[in-house]
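Apart from one protein chain that is not included, each protein chain of the complex appears where it belongs.
Entry: chain A
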Amino acid sequence: MAISPTPTYLFLLSLFTLSLFLSIPTAESESELVADLLALQSESKSGVIHLDDRTIAKFLTSPQTPRPYSIFIFFDATQLHDKSELHLPELRREFALVASSFITNHNHSNTKLFFADIEFRESQSSFQLFGVNSLPHIRLVGPNAKSLKDDSDQMDQSDFSRLSESMAEFVESRTKLTVGPIHRPPILSKTQMGLIVALLLISAPFVAKKIFSGETFLHDPNIWLSGAIFVYFFSVSGAMHNIIRKMPMFLLDRNDPSKLIFFYQGSGMQLGAEGFAVGFLYTVVGLLLAIVTHILVHVKNAKAKRAVMISAICVSFWAVQKVILLDNWKTGYRIHGFWPSSWN
């Protein structure tokens, strides 16, 4: 694909519109631009070049197409970093990971593709230039892109889920460049690993001695008991579902933003608080039953026995009834018996 046969007037028009935004339309030679980019790249730790309105004009809008490089741009906004549902910091980290992997895989010598990020506050006009009005947003500006808004490729929202791997795939599919393996930093550095191993080795004889003499906390059944109950509570509350699906604890009501939704109708999904509430109801009945049958029988005072038992009965009854009602409401099932037809 050489020069695309665009009619000249369109070309002129686009140049004209571009020049409206531009303040420095001085064209530098291509090699100088690449050298500048390389310099900027080596300045940043991860290899992601920080662009602003001025540098965008310099590197993207002013040079004539085809440019000798593509730029893969991550649109960032610092004020939105605390919104957890956007995952901006996480995506930014992954983006940096792809960038540094790409650079190391190409021995710092690749000049075809550069990674960059733009911050919203600093460069609002660039955001307009790209037509970006929602985040997260990742875009690849190819060598031939004239209008930044229309000719560049936007990465699909749904592709973000697999993070750096999908970003690398996206780049590979659009630029015909290979990114190569992603170099994730190991969770523990080498010195940390060494320290941990040394600590383990030193402590091992002491631990073994303790185990043989039978005085560790592992010999206390109460620890195991509470552990088992906790695992049970944790699982029946559907906490794994919340972790895997990254469910929020509650939702904001769309019709009335001041209200919070704690319970979600429909059996395929649950909210965090909902799960823990029902998990608690599940667990509390069994615990009360166990307290009554194992501890309360040893109590001497008859009045205390009666009081505790009645409150336990009330709480259990309420919990079971609540769960049944909630379940019927959530799933829409109506459980019914199968009685002899003559009874009706």
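Rule of thumb we're sticking to: a residue touches a chain if its C-beta (ideal position, glycine included) is under 8 Å from a C-beta of that chain, and two chains touch if they have at least 3 such contacts; residues count from 1.
To be clear about the criterion, contacts and distances are computed from a predicted model.
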UniProt name of the unshown chain, from "Alpha-methylacyl-CoA racemase", "Cytochrome b-245 light chain", "RalBP1-associated Eps domain-containing protein 1 isoform X5" or "dolichyl-diphosphooligosaccharide--protein glycotransferase"?
"dolichyl-diphosphooligosaccharide--protein glycotransferase"
Thinking of the whole complex, not just what is shown, which of A:80, A:204 or A:260 touches the missing chain?
A:204
Spell out the interface residues on chain A facing the chain that's missing from view.
156, 158, 162, 204-205, 208-209, 211-212, 214, 216, 218-219, 221, 224-225, 227-229, 231-232, 234-241, 243-245, 267-270, 274-275, 278-279, 282-283, 285-287, 289-290, 292-294, 296-298, 300, 302, 305-306, 309-310, 313, 316-317, 319-320, 323-324, 327, 330-331, 333, 335-338
